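One structure is given below, encoded as structure tokens.
Excluded from the complex is one protein chain; the other protein chains are retained at their positions.
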Amino acid sequence: MIPISYLVLVFLFGSVVSYLITKANRIVGAIFNFLLTFYALFVLWNLEIGHTEKLFSILEGVENTFKVSSLGKYFSIISLIVISLVSFFIIEWIRKKPSRPAAFNAFVLIMSAGIIGVFFSNDLLTLYIFWEIAVLGSFLIVPMGKEDSKKAAVIYVVTSAIGSYMYLFATFSIYNKYGILEFDQVSRFLLNEPSNLFKWFIILFIASAGIAKSGIFPLHTWLRITHGNAPDAFSAILSGQLVKMGSYVLAISLSVFPSTKLLASFYSGVPLLNYILIWLGNISIIIGTFMAIRQNDMKQLIAYSSVANGGYILVGLGVMNSIGYAGGLFHVFNHAIAAAMIFLSFAAVVYRTGTTKIDEMGGLIWKMPWTFVTYLVGIISLAGIPPTSGFISKWMIFNALLTKGMFVTLTITFIGSVGSFLYVFRPLAGVFLGQLKKKHYEVKEVSPVMLIPMLVLTLLTLFIGVYPKPVLDFIVSIENSLGIKPIEYSGTIIKTSLGQWDTLTVFTMFAVGFIIALVLYIIFPRGKKVELTDQYTGGEYLFNYDLYHYATGFYRFLERLYDKHPSFEKLYGMLVSFFKSMGEIINELFYKVSPSGYVFWISIVILILFWVRW
Amino acid sequence: MMTIIRVAAVLLTGFFVGLTLEGVSRKIIARIQRRYGPPWYQNFIDVFKALSKNGITHGWIFDFGILMALGGVIATLAFVPLGDLVAFPGLDNLFIIVYLFAVGALGMAMGMVGSGNPNSSIGVARALTQMLGYEIPYMISVSAVMYYYKTASVSELMLSQQDSWTLLKMPLGGIVAFISLLGMLGKKPFDTPIAPAEIASGPMVELSAKYMGLLMLMHTFSIFVEIGLFVDIFLGISNYWTFLIKFTVIWILATLISSVLPRFRIEQVVKFYWKVPLGLAFLQALFVLLGWVF
Amino acid sequence: MANHERNIWEKIADQLRSKSLWMLHYCTGCGAIELPPSMTSRFDMERFGMGPMATPRQADILFITGYLSAKTLRRVIYTYEQMPEPKYVIGFGSCTLNGGIYYDSYATINRLDYYIPVDLYIAGCMPRPEALLEAFNELMKMIRKGEANGWKQYKENYDWYKNNQIRSLGEVLVHDEFHE
Amino acid sequence: MVYYISFILIGIGIYGFLTQKNLFKHLISLTIIDTAINIFIISLGYISGEEAPIYSKYTPIANFVDPLPQALVLTAIVIGVGILALGVSLLIKVYEKYGTLDVEEIVAKEGK
Partner (left out) sequence: MSALLIAVPLLIAFLFVPLKNKIKYILPFVALFSLILILKLPIEQVNFLGGWKAPFGITLVLDNSSYYSLIVVNIIFFLLSLIPQIIEKDLSLIFLILMASINGLILTGDLFNSFVFLEITSVAAYILSSSKRNYYGAFKYLILGSIAGAFYLLGTLYSYIGTGSLNLADISKNINSEFLAVVPILIFIGLAVETKIFPLAGWVPDVYASGSALTPAILATGVTFSMMYLFGRIFITVFHGEFLNVVYIFGLITVVVAELSALKQDNLLRALSFSSIAQAGLFLSVISMNSYESLTAGYFHLLNDITAKFVLFIIAASIGKSFIKNKTTGIAFSIASFSLIGFPLFAGFRSKLLILKTAFLNQNYILPIILLFATIIEIAYVLRWNIKLWYPDNILPQEKEKTQKLSWNVNLILLIVALVIIVIGFYPDIYLKIAQNIASGLTNYRAYVTNVLGGM
């Protein structure tokens, strides 16, 4: 198998090749993209742990190397699954949608090169380099979406720049203090580091890159605009996978630098730093859930759900006991797959109907049944309902919080999971169920090329939901490598201190119940098929069937409870306009002045200088 | 083989006891209103009468929703231990039961909205909001109990009430759980989703014959799940028969309360649940943390 | 009505149907006020297993309690067609029988029978709850004996009913008068 | 003592810049500053009682004033003149373009 550095180079040059091919013919370019990503997935699948490769060396004394850690391999395999399936989806999707297909394909490859680099880099600087390459790649694709995706792209890059520059600041202070940057060496130095303040500063600043990227509380505002307006298939990659880079950095800052051993425990085994990060996760769960319930644009709704799920992952990772950490990692897998599934089904819907507003659509289930099935299984997994894999990770996080006795966080996770029933149901009711709008009568199901990746993801979720062994093996190997007590499970029974459950019996019992209901359904007389337009509405007969469809303001009564909510977007907007107005004043004062103004400033400078010297 | 028998036993008890108790509750309400009320087996007749008629359907999603609802609730019921009758001994984790119940709720919601009637969509939206309301206090009070006994399996929770009932140990938690139980059952103070006067019996608007029958079955099973959980966790050790007695007592108590109270508006439901019960639940959790348990 | 024999299942079903009748009452005219007393403690309709239902989809009996103008008749016909089989109709009061005191008015219809099949009429210019309960018991006996099959007649000579309805309501059945 | 004259002149020049609206007056105050500095350069090398450093066989080297500032001042004056000439030509162009030399009107027209 070719080493990783060659893989990254193949991707970088591949992007130029795919640019040329897509210039010639879109479909062939997209196929080339898919084959490349699939080959990369194959290569990554059978990479053995511990395999290291030396790269260049920028700062002397620091060897930039790639090292395959189990954590990196886990994250990269999830990412590659998502990217390869989405690029399979793009083969059909590219026929009509992005304004510049050639650039689109090229930048997807650049981004995936960055991603592979991030997950396998063995020291802070290489991680930063590939991190910026991934940001550059994804930044160039975002503006191809709807009209205010251009503003979204700038906000996206600025927020991730804030995070990554704090990360860079921490990297250089480590380099300045110790002279080394490899993860294990840094954690060894941090262990016997006297000053507590320095440890806090390092972990918080490194975690800030993760916070910015996975949309945790203070830096979460970019998610709504970017996911809402990016080109549809790309927002699947954006939310399914790029957000996971943030979780990867969070995982590093919390587990690779062993936070439990570094800092004194503050509340039942959880250090104060983790506690603060958990609280950031909590706030982002609340914001994500309650804002998602309000949204009328389906993609922005799921974007807010990514904020909430990012919060879940952070809470899971923050708790740092074996079950909690495993729950966090498992949730990374679930959210990646579920978000990719949901966004792909939205891409299919938008591909056919052209709009993302929920109340402009309705009854698409009759025309696009398979997209509906994907969306249904996706939201079942996102909301964490048993037969699918989404529930396992939430169950682990609940157990971890319960053993630690952190009741407020437990409440917020409950609010998050029950709230997720509400906001995932809104597009289901608004977009797929109900009467079909007149303008969507001739909408057809999406072509099989787009359906295959969606159905593959559906089967994957259900399979892992019933038989979570492959993912659990990965998590156990990660926990062993990081020195956390691994979770114990046998076959499909997952055991924790609080109790155990068996995914298989739950699934079989659900199937048995379904069969009983089916038998009852068949025995008794068949119902007569009646058109959706024949409804009981108090004897009245509406000729305009669109009026039947109840989709606008689906939870209006709940939203009215928190209409006047503090919005952080407005806060950051004010901040930016403050900077701009300051810039305006400076411009007026210093740069648009008449000559006498210049002389005035010269004399001021002279006075200051002379006053300073005496 | 034993599990199949046990599961069948649980389901049959759910069916028979559930329907008789519903008939009993209708008789009690009638008695309160100083009239005779229907015979106790009236609900059996209603169910079979509904199943025997040939109604209408609005497409495959409408049928699939009902089947998923009934299947989910049957699966949840299988996991609930009725006193000492436990279908799956080690595997009855409380989170599984609560979230498997959500499968039923989601299935019903999907089916009802699939019927395309605006009344049913409004009803479903109200049902989900109400669920958001009562679920949180319920889960906190129950997790306080779980934290105290250090186990999440329902049967163990029941068995660990050696000395006295959890209801006596944690009265606040018990009260909160009972209030959210009323919300779960959809009894009068909290039956905004099925408000017959406002939205023509909410989600069940388009449910004609057979589907109405299946839904009544589902309703019976869900009552059994909710009260069964409450009895197991809060009302001490009980074998099969004492479990049924406690079950009927709680059921009658709930019917008495619901027969005299008017209906909440949906905003009031959420606001009520997040003020009084949530406060009490947090208080209870604090007491458990501090170890002040009677 | 030829009472062709019913197989065993239908006999059992008729027994059950008679024991639990769900009623959708179309309260028009002065008959509506007779229903509350028949449901509350004095006359208690529920002991026969009968109860009011909000939607036609779940109702067995369509209970029409007074005069029907051209406009309200259309609503009644929609509701009737939305009820699942087997369904029964009870005309309450003389207004449904022969137009009652409004027999010569331009707006009301005189015989309900022409438009939807009525199984049972209750005479009286607003009969009392006792008459109502007597009628319900009579209907239960008819169901048990299998005679109450107005809905079969509706299905068999459907076009006859349709002509009557269109003759009196006009083609407006399809187009709603608000939009024209 | 001569320093004070040049510093006063520089003060006047700067004052001229700050108060005047007309661009041409800016140019004049600029030349005032240039001449002030030239005076300062000259006054540097002055030794009382010595002659101008014009070398010929009649004037012995001994009693010369310091010749270096004299040389410097020559180039400084040339540069001052060059800048002045360039300034004036620019002003002509400004006048052609805006029709006025007043700062407010130009800014209004220019919108800058």
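All chains are identified by letter, namely A, B, C and D, in their written order; residue positions are counted from 1 within each chain.
Here is the rule we go by: a residue touches a chain if its C-beta (ideal position, glycine included) is under 8 Å from a C-beta of that chain, and two chains touch if they have at least 3 such contacts.
Since this is a predicted model, take the numbers as computed values, not measurements.
Student: Taking the complete complex into account, tell me which visible chains touch the one left out.
Tutor: If we consider the entire complex, the absent chain touches A, D.
Student: Looking at the full complex, which residue from A:Ala24, A:Leu197 or A:Leu609 touches the chain that isn't shown here?
Tutor: A:Leu609
Student: Looking at A:Val157, A:Val249, A:Leu376 or A:Ile415, which residue reaches the missing chain?
Tutor: A:Val157
Student: For the chain that's not shown, point to the residue among A:Ser57, A:Asn544 or A:Asn587 touching it.
Tutor: Only one of A:Ser57, A:Asn544 or A:Asn587 touches the chain omitted from view, namely A:Asn587.
Student: Determine and list the subunit D residues touching the chain excluded from the picture.
Tutor: Given the touch definition above, subunit D has residues 17, 23, 26, 30, 33-34, 37, 40-41, 44, 68-69, 72, 75-76, 79, 82-83, 86-87, 90-91, 93-94, 97-98, 106, 110, 112 touching the missing chain.
Student: Identify the residues of subunit A touching the omitted chain, counting contacts across the whole complex.
Tutor: For subunit A, the residues touching the absent chain are 58-59, 99, 128-130, 132-133, 136, 139, 143-144, 147, 150, 153-154, 157-158, 161-162, 165-166, 168-169, 172-173, 175-176, 579-580, 582-584, 586-587, 590-595, 597-599, 601-602, 604-606, 609-610, 612-613.
The working rule: only the chains that are shown with their structure count from here on.
Student: Given the touch definition stated above, what is the smallest step count connecting subunit C to subunit D?
Tutor: Graph distance in the chain contact network comes out at 2.
Student: State the pair with the higher C-beta contact count; candidates are A-C and A-B.
Tutor: Of the two interfaces, A-C and A-B, more C-beta pairs touch across A-B.
Student: Could you give the separation in Å between the centres of subunit B and subunit C, each centre being the mean of its C-alpha atoms?
Tutor: Measuring from centre to centre gives 36 Å for this pair.
Student: Quick check: how many Å separate the C-alpha centres of subunit A and subunit D?
Tutor: 68
Student: Mind pulling the subunit C residues that touch 2 or more other chains?
Tutor: If we look for residues of subunit C contacting two or more partner chains, we find 55, 57, 82.
Student: Could you pull out the residues of subunit B that touch at least 2 other chains?
Tutor: Correct list: 52-56, 200, 205-206, 208-209.
Student: Mind listing each pair of touching chains for me?
Tutor: The list of touching pairs comes to A-B, A-C, A-D, B-C.
Student: In the complex formed with subunit A, which residues of subunit B make contact?
Tutor: The touching residues are 7, 11, 51-59, 61, 63, 66-75, 78-79, 88, 90-91, 93-96, 99-100, 102-103, 105-106, 109-110, 113-119, 121-122, 124-126, 128-129, 131-132, 135-136, 139-140, 143-144, 146-147, 150-153, 156, 200, 205-206, 208-211, 213-214, 217, 266-267, 270-271, 282, 285, 289.
Student: Which of the residues in subunit A come into contact with subunit B in the complex?
Tutor: Those residues of subunit A that touch subunit B are 363, 365-366, 372, 376, 380, 383-387, 391, 394-395, 398-399, 402, 405, 407-408, 410-411, 414-415, 417-419, 421-422, 425, 428-429, 433-435, 493, 496-502, 505-506, 509-518, 520-521, 524-530, 532, 534-538, 548-551, 554-555, 557-558, 560-561.
Student: Per the contact definition, I'd like the list of subunit C residues that touch subunit A in the complex.
Tutor: Listed in rising order, the residues of subunit C that touch subunit A are 55-57, 75-76, 78-79, 82, 175-176, 179.
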